[in-house]
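What you see is the complex with one protein chain gone and the rest in place.
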Amino acid sequence: MNQENSQEEKSFWEKLLSIDRRIIFLFIAAAIAVPLFFKVSMHIPATPVVQGVYDAIENLPPGSKVLASFDYDPGSMPELQPMAEAFFRHAFRKDLKVIIMGLWPQGPLQANMALEEVFKDEDIKAKNLQYGIDYVNLGFTAGNEVVIDRMGHSFEESYPKDGQGTPLSELPLMKGVRNYDNVDLIYNLSAGYPGTQEWVQYAVDVFHVKLAAGNTAVQAPAMYPYVQTGQLAGVLGGMKGGAEYETAIGKPGIAVRYMFSQAIAHAVICFFIIIGNLAFFSLKKKKRS
Amino acid sequence: MRREVPLVLTAIVGLTMIIAHFIPPFNILKDLFEDWFFIIAAFAIYLGVLNLLRVNADKVYKKQRDWPFGVVVILGFLVITIPGLFFSGGRSFLDIGTPFYYLYIHVYYPLSATMFALLAFFVASASYRAFRARNVEATLLLVAAFVLMLGRVPIGDWITAWLPEGYRLGNAADWIMDFPQTAGQRAIMIGIALGLVSSALRVILGLERTYMGGD
Amino acid sequence: MSGEVVGVWIGAILTLGIFSFLYKDNPFYKFSEALFVGVSAGYWFVVTFWQYFLPKLVDNLSLAYTELAVNGRIDYHWVYLIGGALGVLMLLRLFPNVGWLSRWSLAFVVGTTAGLQFTRYLQSNGILQVKGTILPLFVSGNLNTTIGNIVIVVGTFCGLIYFFFSKEHKGAFGGAARVGIWFLVITFGALFGYTVMSRMSLLIGRLDYLFGEWLKLI
Partner (left out) sequence: MNKTHPPSSESKSTFFFLLFLFVLFFLFTPFSVGAEEASEVEGEPVQEAEAPPTPPTNIRAEDNPNDKGGIINISWDRSADDGAGANNVTAYEILRSTERDGVYEHIGGTAPGATFFSDSDVKNKVKYFFKVRALSPLGTSESLPSMAASSSVQLFDFSRLTLFILAVIIGLAIFYFISKARGGKELYIRKIAGLEAVDDAVGRATEMGRKIIYIPGIMDMDSMQTIAGVTILGRVAKLAAEYEAKLEVPVSRSLVMVTCRETVKEAYLNAGRPDAYNDNMVYYLTDDQFGYAAALDGLFIREKPAVVFLQGQFYAESLILAETANLVGAIQIAGTAMPSQLPFFFAACDYTLIGEELFAASAYLSKDPKLLGSLKGQDVGKFIFLLVIFAGVALLTLNSVLGWNLPNLAEKLF
C-alpha cells in the first residue's frame, strides 16, 4: 500500500516535470482571453516619466508644430498603437499641427491607421482637419540616423516630397519649416533601431530640440537615463505606459483595458515556475533518500 | 583576378571607412557607401526571389512532398507584387485605400502579428523548463526573472503590500534593472566591441576569407 | 459583404492558421506558412523597389542627368553609377561564366561593414560603456548610489574577466570570472522577466482581434 502510494506520487511529480507544453499554452491562452471579457478597469495613475510626455504636449500653445516620427512596424502594434492614437487625440484636441514621418518603412502607415481610428471620434471629426494644413505625412526615407542628422540642416534634403509625392513647398503646413528650429517638439514612437536612442543622440544632443517618446516595454528602461538627464521629456513604456497616458488625457482606451489580462498572465507564468521547482525538488529529495 | 581583387578591395574599402571616421571631409563617404549598399541589396533581392520561385516551381513540377503549398507560395508572391508594383499608385503604394494596403492590413499584418504573438506561449514554456534552481547560476537566473516578472505588473506590489513602501517587488525589479543588470550588460557590450574590432580586422587583413569562395 | 468584412475574415482565419501550430503541424498551418512566405517575400520586394531602388539609384541619377541637361554641369550624383554598377555585377551570378564578378560587390559590402562597425562599436559599445563604469565607490550622504556604484563597477569588472580567452580561469582570476558569470546570469534572468510584459501584450492584441473585431464578443 505504502509502496504503491509513493510509486504513484513519484510518477505524478515526474509527469509534472515533463508536462506537455500544450497544457501550458492552454493556461496562457485562458489567462489572457478570459479577463478580456471582464471589463475590469484598473486605475492606472501616470508615473512621472509618463507625466513628462503628457506635460510636454499639454503645455504647447495651439498652432505649435510637432514632428511625430513613427519608427515601428506592425509587430509592435499592441504596445505602440495605443500611444499613437492617444497622441493624435491629445494633439488635435490642443489644435497642434502634426508632421508625420518614419524611419521604418511601415511607420508612416501605422500613423495612417491611427489617424483613421482617431478621426472616428466626434470631437475630432468636428474640427474638420485638413491634410496639408493640420497634418502632413512625409512618409519613409531610408538611411536611419543619417536621416535625423540631415534633417537638422534641412527637412527638404531628406524629404523633398511628402508620402504622396507632393513637393514640401506646396504644403501650407510646411511653409517656414526648414529644420528642427521650426518645430516645437518631436514625438517619437520606437520599437528598436533606429529609434529614440538615435533621436536623442542625433537630434537632441546636436540640435537641442525637445523630445518626448513612447517605447516598447523591452526598450523603455534603456531610455530612463535620458529622462534623468533631461535629454528626453518623458517616455511611455510598453502597454502600461500607454495605459497611463490614456488615463492622463482622460480617454481610457485599449491599453487600459488590456492591463488586467497582462497581470493575470504574469501570475500564471510565475505559478508554473513555482510548480516546476516544487516538482524538481521533491524528485531530488526522493532520489537522495 | 577572381580572388585577389576582392581581397584587395575589402582591405582598401575597410581601411578607408576606418580612416574616414577621423577625417571630416571624408565623412561623406559613409553616407555614400551606405547608399551603395542599399542599391546592391536592391539588385540582389532579384536573386533571392528568383531562387524562391524556382525552388517552389521545382517542388510543384516534380510533385514533391507538400507540393500544393509550393503553389501557395508562388501565388502569394504574385498576389501582392502585381498590385504593389502596378496598381497601387506608384510610390504612394502604402496609402490607405490602395490594393497593396488592403493586402498589408488583412493578410500580411495578421500573419506577422500572430507569429510574433506565439512568443507569449514560448516565453511561458521556456521559463517553465529553464527556471529551475539546479545550481547557483540557475537559481540567480530564476530569482532575477521571477522578481522582474511580478515586479512589472501591479500584482507584484500587491503581494508585497505588507512591506514598507520603497522595499516592494516593484522597487526590487527596478533595482535589479538599474544596477546588476546594467553591470552585466556593460561587460557583454564591452566584450562585443572588442570581439567585433578583432573580427573586422581579420576580415580587412584577409585572414578570414571563407566567404569569398574559391577559384 | 464589404471589403472590410471580408478582410477581417481573411485575417482571422490566417490568425487561427498560425495559432494551430501550437497544437501540432497541420495542413492549415502549412497553408498559412506558405502564404506568409510568398506574401512577405513579395511585400519586401515591392518595398525594396519603391523605397530603396528608386530613391537611392534612379532619383540620384536623374538628378545628375537633369543637372547635366539643364546647366551642363557634371554633378557629384554621377558617383551613384558606381553603386549601380556594383548592383549589376551582383546580377551576373545568374550567368555561370561571369558569376565570379559578383564577388567584387560582396567584397565592397564586407569591407564597408567591417570598417564602419569597427569605429562605431569601439565608440558606443567600448569607450562609452567604459566611461559609464568610471564611478566613485563612495558618495557621501547617499547610501543607495554608493551601493549601486559598487555593484556596477564590480559586476562590469568581473564580467569582463569572464571573457578573457588567453588566461586560464583559475585561482583569484577564476573566482572573479565566476562572479562575472553570476552577473551575466542575473542580467539574463532580469531581461527575460522584463520582456515577458511585451510578449504578453502581443498575444492580448491578437486575441482582442479575434474576439472583438472578428466575433464581436467583446
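Note that the chains take the letters A, B and C in the order they are written out, and that residue 1 is the start of every chain.
Throughout what follows, a contact is a pair of C-beta atoms (placed from the backbone, for glycine too) under 8 Å apart; a residue touches a chain by one contact, two chains touch by 3 or more.
Please read all numbers here as calculations on a predicted model, not as lab measurements.
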Chains in view that touch the one left out, judged over the entire complex: A, B, C
Residue among B:Leu47, B:Val71, B:Ala133 or B:Ile159 touching the omitted chain: B:Leu47
Residue, one of C:Val8, C:Ala64, C:Val151 or C:Leu191, that touches the chain absent here: C:Leu191
Sole contact to the chain not displayed, among C:Ala12, C:Leu68, C:Val130 or C:Ile218: C:Val130
Sites on chain C contacted by the missing partner chain, in the whole complex: 18, 21, 25, 29-30, 32-33, 36-37, 39-41, 43-44, 48, 90, 93, 102-103, 106, 109-110, 112-114, 116-119, 121-123, 126-128, 130-131, 133-144, 153, 156-157, 160-161, 163-169, 184-185, 187-189, 191-192, 195
Positions on chain A contacted by the hidden chain, ascending: 21, 47-49, 75, 152-154, 176, 178-179, 181-182, 184, 192, 207-208, 218, 224, 228
Chain not shown, touching residues in chain B: 18, 21-25, 27-28, 34, 37, 40-41, 44-49, 51-52, 55, 111-112, 115-116, 118-119, 122-123, 125-127, 129-131, 141, 165-167, 170-171, 174-175, 178, 185, 188-192, 194-203, 205, 207-208, 210-214
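Simple rule for what comes next: only the chains that are shown with their structure count from here on.
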Pair with more cross-chain C-beta pairs in contact, given B-C and A-C: B-C
Label of the chain whose CA centroid is most distant from the centroid of chain C: A
Rounded Å distance, chain A centre to chain B centre (Cα mean): 19
Between chain A and chain C, centroid-to-centroid distance (C-alpha), Å: 18
Junction residues of chain A - those touching two or more other chains: 25, 28-29, 32, 75, 77-78, 105, 142, 217, 221, 240, 262, 265-266, 269
Shared-contact residues (touching 2 or more other chains) in chain B: 30, 34-35, 38, 90-91, 104-105, 108-109, 112-113, 116, 120-121, 123, 127, 131, 142, 145-146, 149, 152-153, 177
Contact footprint of chain C on chain B as seen in their complex: 2, 5-7, 9-18, 20-21, 30, 32-50, 52, 66, 69-70, 72-81, 84-85, 90-91, 93, 100, 102-121, 123, 127, 131, 136-138, 140-149, 151-153, 173, 175-194, 196-197, 199-201, 203-204, 211-213
Complex contacts: residues of chain B adjacent to chain A: 30-31, 34-35, 38, 90-92, 94-96, 101, 104-105, 108-109, 112-113, 116, 120-121, 123-125, 127-129, 131-134, 142, 145-146, 149-150, 152-155, 177
Contact set on chain C toward chain B in their complex: 3, 6-8, 10-12, 14-15, 18-19, 21-22, 30-46, 48-50, 52-54, 56-57, 60, 79-80, 82-84, 86-88, 90-91, 93-94, 100, 103-112, 114-119, 121-122, 124-126, 129-130, 132-133, 147-148, 151-156, 158-160, 162-163, 180-197, 199-200, 202-203, 205-206, 209
